[in-house]
Structures are given as C-alpha cells and as structure tokens.
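Every protein chain but one is kept in place in this view of the complex.
Here is chain A:
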Amino acid sequence: MSTPEMLTPRAMGTPRRRVEGPAKVTGTARYAAEHPLDRPVHLHPVLATIPRGRVTAIDTSAAEAVDGVVAVLTTRDADALADTSDREFTVLQDDEIGFRGQYVGAVLADTPEAAREGADRVEVTYEQDDFRAVLDPDAGELYAPDAVNPAFATDSVIGDADAALGEAEVVVDATYTTATTHNNPLEPHSSIVVWEPDGGRFTIFDSTQGVSTTRSNVATVFGMDEADVDVISPHVGGGFGSKGNLHANVVLACLAARRVPGRPVKYPLTRQQMFSLVGYRTPTIQHVRLGATREGRLSALVHDVVEQTSRTKEFAEQTATYSRSVYAAPHRRTTHRLDMLDVPVPSWMRAPGECPGSFAAEVAMDELAVACDVDPVELRIRNEPDADPETGKPFSSRHLVECLRRGADRFGWSRRDPTPRARLVDGWWSGTGVAASAYPTNRSPGSGATIRYHRPAADGAEHWDVEIAAADIGTGARTVLGQIAADALGVDVDTVEVTVGDTAVPPATVAGGSSGTASWGSAVVDAAQRFRAKYGTDPSDGDEIEGATPENDWSEHYAMSAFGAQFAEVLVHADTGEVRVPRMLGVFAAGRILNPVTARSQFIGGMTMGLSMALHEDSVMDPRSGHVVNHDLANYHIASCADVGDMDAEWIDEEDPYVNPMGSKGIGEIGIVGAAAVVANAAYHATGVRVRSAPMLVDHFLD
C-alpha cells in the first residue's frame, strides 16, 4: 500500500472559537432539560436505601395524595421491557436490589417540588441480604474477566518477568491505589421524554455523548424500531464518559412517559443521584514491579491490577493497558482481577484504564529513577521502545522523547537538583516532577455524514450544510467538523454550517475513546470526496450526498497512539501539609492539531482533571450502608480555580498520514493521563515523602 493522502490544511490548524460560544454565554443554547414543551410532568425517583436484597412492599397511597402528583410508578406496576439482558437497564422490572440508590419507583407531578414530596412519601419495605460494597482483595473472591474495556486481553505475558525480576540489579516493588471517582459533569444527566401513543414513538431530549447510541439502546430495551425513537441533544454540559453509555435514568424517564402519553416527562438528576446511577471510576489497587539495570534500562515490567465491578453489570477498567505500550522491557506481564460488589455500575470516566494505570506506572518510574540515581526524564528516554512493546508493530508516529526534551527545556528542568526535601521557601517545601502521557488513537466505524449545497438566488453566496449525529459535549466538535469539511470541500470555512446532536441526521458513533473527531471527521471527508466526485466544482442548489467513516486498513500495520510529557512544580506546606501546584506544563504529540484554541482547552482540561484526581477527588463508600457518603459537590471536591496555577499545554507538530485523512489523533483524554503521577512525583521531590495513593491529602504530609 502506498502512503495515504492527507487533506491539505487551510481551515484546519487555524484557531477558531466555538461557533456556539455566543449562544452559550448568552444563555440561549438549550441544554436537555431546558427545551420548552407544553404541560411538562416532573419526575422524581424513589431510590433503594439498601444495597442488596429485595422490595417486599410498597405503599404509594401517601404519595398519590400529594397535591399535584399525576402518577406513581413502582416495581409493581411498570411496563414490561422487551429486552432485559442488560441488568443496568431493567428498571422497575422486578423487586431485586443490586445496589443502594437503584430505582424502585418514580413520582410524576405537575411541579418538581410536588414530585419530590411525593417521592419522599412512597413507603418501601425491604428484605436486606448480606452485602459487600468496598473493594477488598482479602474479603472477596477475585476473578479474571473475559476481557477488559472495551475488548482488550485481561492479561498479557511476554517472556519470563519473574525470572528477570530475580536477576535484576535494581527492583522497584510497590503497590499504588487510586480512589473511586465520579465524573460529575457540570450539567447533570437530564432528559425530557415524550411518548406519542399513536404509532408508538419516543421523542427524547437527552444530555448524551451520542444520540445514536441512546436511540439504539432505547429501541432495544423497549423492542421498537430505531426509526421510532428520536433523540435530540444539541448542547451537552460535559460528560467525561458518563454520558457515553445509556444509563438507567433514560429508561426510567421513558417508562414514565408511557404512563402519561403526550405529556413531556422531565427528569434532571440531582447531584446526589449522579453518585449511584450514571457510572464512576472504580478504585484500583495496583502492584507494579520494575526490574532494571543500574543504568535504569528495564528488563522486567509487571503491572497487576485489582479493581471492582458491580454485581448488576460487569465493567472491567483496562487499568494495566497503559503499561503495555509505553516502555520497552523484554519481560513483561499485566493482569486484571475484579472484586464483584453490591455497588452501582462503574463505567467510563475520562481515559478509562490509562488514567489510573498511568498513576501507578509513572510513579513507579519515578521511584526507579531515584533507585538508579538517573534523571527521570533521561530514564524515560532510555526506555523508549523501537516498536510497540507487546504487538511489535511499528508506531505510525511516536514522539514521546521529543515531548520530554521540549518540556524539560520549557520547564527549566536542567537547573533541577534531584535531592528531595531540599528546598524550603516561605514555609513551603518545593519540588518538581515529570511523567509521561499516552493514549491510543482510536477511530470507530459506523458514522455517516450528509453534505448539502445551497446557492441562495438573492446574493449568490454559497452555503454548505454538514449533518452528522455527532456530540459536542463542550469540546468544540461542531467547530472542528466545520474546519474539516471546509478543507475537504476546498471552500471557505465560514460557508459551512454543521448540525450535530440529532438522530434526524446520519448516525454517529459515541464521543468516547477520544475517537470523535477522527471517526466523524473521516465520514465528513468521505462525504466531501463523494460530493466532488459526483457534482464536481460547480454543483447545483440542493445537491447532496452521504458519506461514511471508512475502515482504516493501516491499523493492521501500525500501532497508533498519542504521547506526551507532563511537568509540575508542587509546594507542600511544612506545617500543615497543604499541597499547591503553582505550575504545570504538558507537551503533547497528537498528530495534526486541528484547532489550537479548542485543543488547548482539551489538554489543560484533562490536566486539570488529573490535578483534581491527584489532590481532591475521592468518593467515600460507607461499607455499612453501601453508599457514597460525600455525594454532593460540597463534600466531593473537584479542583477549584484557586487550585489551578500556571497551567499550560503545547504540542509538537506531528505528521501522521496513517491515522485518518486529517492526520489527527484524539486529544480529549491524554491530558489526564500521567497528570496525577506528575503531581505525586513532584510532591516526593518537594518533601521526600513518597505518596502511592490518589488523592494526596494533608494527612500524608503531617508528622
């Protein structure tokens, strides 16, 4: 095969602000719960207060008596669903309770207040069984899943890692933990659902990372044709993976809508409900062993992961996959084992796998650097592989070393004294650290795109419609797709208008796995090329064509990933243990950057979320009740503006013709990968205290 042709960048690569920005800042962009519909019915759910067992009785009489209550749904009277193979979606289908916070009912009322009051008055009686809600490798029977998310091998073995560890001159052997974390997008999961009984149609305004996914999942669960489910989601206030899969909230709203035909059922989740119903990141326990020469060249790399899943539905975070592709080592092993608990269903959260896995792997590398007395930037360069360490495939492009070197230069790394606990300034211990980042370059088949040409008679200005049911979750996807379409058509970007977030236009894959721009952009390019092939350079008003994301045959021949290097300066207060991060820099190599404005936002957004993981985020599971105790944003801390110092990201221009016609790699997740580790590594350099858990709290640094 010859090297594939890439688009010539003209609009691509130029800084463009998000086209919907003015609508958002003036409050006219409608989010899911804001669509004005007549006579809405408000839904408030009834949640299980036991973690395992069953409902034995439900008394709804007091709820029904509340003024304004329209209907009450319970496990006893909800419509039967057509497909009950996915336990997360079998809402109100039986009396079994799989986790605390599971739906056992819902109250519909004319006002949100009446719905909430009604829900408070539903009396549910339970029979509780023994349960376990906290990850504990010693208490449960760990098992190996068939695969880890989405379809990676559970274990990988190359060579004889144990023997190599036995012979290694230097060994790092340590266990790292990361806390349960919840995605917590600013906009809560929200839906408005209308059921039209004539013909049986759902219209769903939803906050989702993929209207096509919502459509197909709802159609499956309710046994309907996809064409009878419309999903509309023009603007989404963040998701971070939690809106990538359908969750039970939409099923509940659909069940409720069938109870009040023709009336819109409105259901925005409360923040508290988001801690049990829409996914989260599993806690992890990661045992990492590195064997190396005195010079720091790895001979063995072992990364064994224990994490949790839910008895309701398996989700196996691919935590150790990070260690499969970043550093060279002849002998290597990775494993994943799960503890099945009576807890809510874990799911995708920004860089599932790579995020927690890089924390352990990159802190372990820092420990190896200390053990070998090798600079941690140099240590990583020494372990740069020639090809993908596990598959042996060459990388389509890989510039980790360049990122490390450029970052070190920008950060002033050469002036660094490696001695820990050696700089006390105004009562704060100061230190710096480095970590690598990596994230696979994904592209999913299954998206389509329509391109339509308009030449209004009056002024003769041409105009292009680009339609694809992609999701813009605040990333700038809509804007970037316009830039791609402009270059693929060879037209001015201002003549292109992009419609996303609606099943009325061609379907699209989910905004997940940092695959959106690559997958959707490839469909747009395909449509543009078909358009020009059919209509040439002088089309007629109304000409239109549809394209689709082609398969990428090059993925058979090349390993494809984005890489990066992160640097941080950390201060730890000598008396109080408070941690501050005045400076953080990421340098990334992620193919062609299509829009510097939105790309920078993605990189520093990911880094900020990693900073938040390093310092704050911790969903505290109470083993006695099986619920997350700190289930609101007052007690579940995410980084505040005051926690974020001088945060910057830049990139190395990378030409990669193999990934897609734009030459772009996904950038939504790589920023969080390695970000928590770099903070921990810098904190070690500051204090001499090696923290092997995230988050790091004041507790870790107190005498």
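Please note the rule applied: a contact is a pair of C-beta atoms (placed from the backbone, for glycine too) under 8 Å apart; a residue touches a chain by one contact, two chains touch by 3 or more; residues count from 1.
Basically, contacts and distances are computed from a predicted model.
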Protein name, per the UniProt record, of whichever chain is missing from view ("Membrane protein", "histidine kinase", "Xanthine dehydrogenase family protein subunit M" or "Transcriptional regulator"): "Xanthine dehydrogenase family protein subunit M"
Given A:128, A:216, A:529 or A:625, the one touching the chain that is not displayed: A:625
Candidates A:59, A:173, A:386 or A:575 - the one touching the absent chain: A:575
Residues from chain A at the interface with the omitted partner, ascending: 49, 67, 113-114, 116-117, 120, 427, 573-578, 580, 615-616, 620-625, 627, 629-632, 634-635, 637, 639-643, 697-699, 702-703
